[in-house]
Each structure stands twice: as C-alpha cells, then as structure tokens.
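A quick write-up on the structure given underneath.
Left out: one protein chain. Kept in place: all the others.
And then chain A:
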Amino acid sequence: MSTILEERKDQIHLSGEGAIDMACNRESLAGAVSQRACVFCGSRVVLYPIADALHLVHGPIGCAVYTWDIRGALSSGPELHRLSFSTDLQETDVIFGGEKKLEAALDELIDRHSPKAAFVYSTCIVGIIGDDLEAVCRKMSEKKGIPVLPVQSEGFKGSKREGYLAACKAMFKLIGNGDVSDISPLSINIFGDFNLAGEIWIIREYFEKMGVQVVANVTGDGRVADIQRCHGAALNLVQCSGATLDLAKMMEEEFGIPYERVSYLGIEDMADSLYKVADFFKDKDPGILERTQKLVKEELQVLMPELARYRKDLEGKKVAMYVGGSFKAFSLVKAFRHLGMKVVLVGSQTGTREDYAELEQITDPGTVIIDDANPLELSHFIKEKDVDVFVGGVKERPIAFKLGVGFCDHNHERKEALEGFVGMLNFAREIHASAMSPVWQFVPRRAGRMTEEKKEAVNE
C-alpha cells in the first residue's frame, strides 16, 4: 500500500497475525512527517510542571515559544512554570557563544522571581556552538544559592525518550538534600503524573483517605523542596511509559526505595494501583486493605450506574488511539472495554518492544499496532477500520475531524481531568459527546452512508 513507506513496514503489526516483532525506538524517518517531537520536548514535558522552579530555555526563541504554557499542568500555588523564559539567542550569540548571555539572563531572572531552583534547557544550537552549560549553572548555583541545573536536551540527540532521561538526571541532583524526619512510614512519591486539569489532586485524595502520605508529586503541581526530600518516602509509584522510570531506578539504586508501576486511568487500573499500595503497606498498617476496599467500593457505586447510561449509546462503536507513551494505551484499551467499545488501532510515538508485545496480548485480533506513525498512515487506518472515535493529541485532532470522526484529546494539553474514578466518568462523557454528536451526519464521508442506513432500517 502506497501510504506506508517500505522502510516503515516493520513498525506496523496486526494483532493475531503471527509473532510480533516490532521495530521501534529508532530515529524517525526523514520526510515521513512523524508525529514525534524531540529530546528537548521530552525534558520539557517532564520538568515543566515544577511550579516554583524557573525554566529557562537556552536557544533561539522558537523552542521556548512553542512550549509556552501549552500543557494543562495546574499548580495549587506558584505558577512560575506557566511563563516562557528564553535567552532568545541572536546571530552574534551564535558566533561568539551564548554563555555570557545565559549567565546574565539567569542573574536577572533569579533576582526577579526568586525561584527555588532553575532548570536550564539546552536546545539543538547550544549543542552545536558548545556552550558550557554545566559551568554556567555551577557558577550561578554558587552565586545565587539555589540549585541551577543543566538539562542536556539538545533536540537532535535522540527522541523524546532521551529527553525523559535528561530530565530525570537533572531532578536526581535535587534529591537527597531535604529533611525527611517528619515523613510517615506509610509514604509514597507520585511519579509520572503531570496534574493535567488537576488530576493529581484527585489521586492524592485517594491516598490520603487510605492513610498514605504523599511526599512529592513528580512533577505535577511539583515543588522543589518536596523533590529534595522525596528520598524519605517508602515507595515510588511510577505512572506513564517511561518519563520518570529512570528516576525511580536511580532512587532504588541510591536510596533503596522500591517502585511500583501504576496507572490512574480506567477502573481496573485505578483500583489495582490503589490495591498495590495497600498491599505494600499492609504489614505496617493492616487496616489499610479495608480502607482501600471501602474507598473503591464507594467510588464504584457512584460511577457504575452513570457509566451504564453512556455505554448504552457507545456499545459496539470502534475506536483508535495514538498516544505518546504506550503505557497509557494499556489503560485506555481496558477503559474502552467498559464502554462496550472495540479498539481497532493502537499506536504510540515511543513504545518499546515489550510495550508492543503487551498491546498485542490485550487487543482483539486484527487490531493495528503502530510505532511512530504519521498523518497519512493514521488517516489510512482510520478509514480502513471505519473508526468512530479517535484518541490522540492536538496534532491528531484535525486528522480525525477531516475524516468525520469524533476525537478525544488525551494528551498533555487536555483540560479535562480523566484520571481516577471521577476521571473515568469524565472520559465516558467526553467520548459520548465525541461519538454521538449529530454533526457527523453532515460530514460528506459519512452522510451518504447514514442515508443508506436509514433506508435499510425503513425497509426492514
């Protein structure tokens, strides 16, 4: 099929058709119009929600502008993260080096905003002109008395995934510096949640009801001081495919803190995650299991009847998803099952071989599994599979809409809380609104078919 380039064929698989052997984790193909971003993007995504830190992008203006407050990461206090700071490198800086300008910018911004720490992101060009970010940061740390941390996130040095690692390395330098004396033995850190639309507040409330102390949010609604003492927690919970997994591994090695992988999306995964934590702490506090069961039961009693109402309309509809990290896709596949919907395509920007193998396990035969897709491939499969709802990020939205397909934003920019039990309800409501709108009747690709269906219904 001409839509798929020869070199991309081994990045696409059909569930149930032979052993899965996905090529992934490779550089995007030139000219393929990948939906992926870059290393800088990966770092920015992870660190951005730390609300009392200064986030300075060292480079020409674009990188800072395109990431200015585009995420839905909310803060309960300071909002320094929502401003866009840049050294706005000019031609002369590129010729003579940007270190002086970086130093002056840090000097100025730290005085102006008194942040608790500063992250300095390197961009493509900084890698090329060879500014010594480490040295400038070290110098400014000493001068200003706050941690000033270089984030080695030159865009061309890999994909988003390498950006996650750069972010984790930067954060790891903070950890171990705070007072941990008042931390409860029943304590956790929440890793890999970015508090989109306030989701972390929902999750924290669950843990508080269970009697578990949350030490640090890493990084949604994040604070530098919390991260500095997060080595005092008993357990790390890691959500998401890999954004903060490296940090959890570093902490396990350095501080002996174990981690569990969790997901707060969908009913089972939310409940499983809470039970995992209860199970972990049950020796220290036997009552925790019962409290957790009670919490889950109460939430489900509210949720299930409401869900049933949406399910009636959505039963049998087909859904496709293209997400950043594939871990989210696992939860979504299950969540859609609760709505009676059939997943026919799952794709991810940065999935690993293991992720795709697991997707093949949990999806129905015939489901398309795809790595690092692009608009033409996505639109091809949406049509071929006759999808009703597409789940993705802002870049995917117009692809769905042009094909007359409902769309749900399930990415960093979402403004609707989709995590937790209440999030499942919001999710169902949004999917319902996406699939059931009368506007699809007018879309040329579907209008003819709807008329046909009506005729058939009358004839029957």
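Heads up, the rule we're going with is that contacts are C-beta pairs under 8 Å (C-beta built on N, C-alpha and C of every residue); 3 or more make two chains touch, one makes a residue touch a chain; residues count from 1.
Following the convention adopted for this analysis, contacts and distances are computed from a predicted model.
Only one chain is not pictured, and the protein name UniProt records for it, out of "(Fe-S)-binding protein", "Nitrogenase", "Aminotransferase" or "N,N'-diacetylchitobiose transport system permease protein", is "Nitrogenase". Considering the whole complex, the residue from A:F172, A:F255 or A:F401 that touches the absent chain is A:F401.
The chain that is not drawn here is touched, among residues A:L109, A:I200 or A:A243, by A:L109. Interface residues of chain A with the unshown chain, by the touch rule above, are 2-3, 5, 27-41, 56, 59-68, 70, 83-91, 93-94, 101, 104-105, 107-109, 123-125, 127-129, 155-159, 375-376, 379, 383, 393-395, 397-399, 401-404, 442-445.
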